[in-house]
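Left out: one protein chain. Kept in place: all the others.
Coming up: subunit A.
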């Protein structure tokens, strides 16, 4: 099973990288871009297991290491079609 963890800055936390990306896109002529946020995706290959248990374990990984919850929030997606 594959777990995808999306980690990004919490709303309200200034994202200088996102802001730079947005202004660079504006400079390239993409005036419709109003804001950008940058985060990361961490893909975990996991042993198959019961969905709720797997999700609880991945949540624990996020809290302990993958995200710094002082500044970041995270979202977990499980994909059982992939081995």
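Rule of thumb we're sticking to: a residue touches a chain if its C-beta (ideal position, glycine included) is under 8 Å from a C-beta of that chain, and two chains touch if they have at least 3 such contacts; residues count from 1.
We take it that contacts and distances are computed from a predicted model.
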Please identify the absent chain by the protein name in its UniProt record; candidates are "Anti-sigma factor", "3-isopropylmalate dehydratase", "Phosphoribosylformylglycinamidine synthase subunit PurQ" or "Cytochrome c oxidase subunit 2". "Phosphoribosylformylglycinamidine synthase subunit PurQ"
In the full complex, which of A:13, A:33 or A:46 touches the chain missing from this view? A:13
Looking at A:28, A:47 or A:65, which makes contact with the chain not pictured? A:65
Contacts of subunit A with the absent chain, listed as residue ranges: 13-14, 16-17, 20, 64-66, 68, 70-71
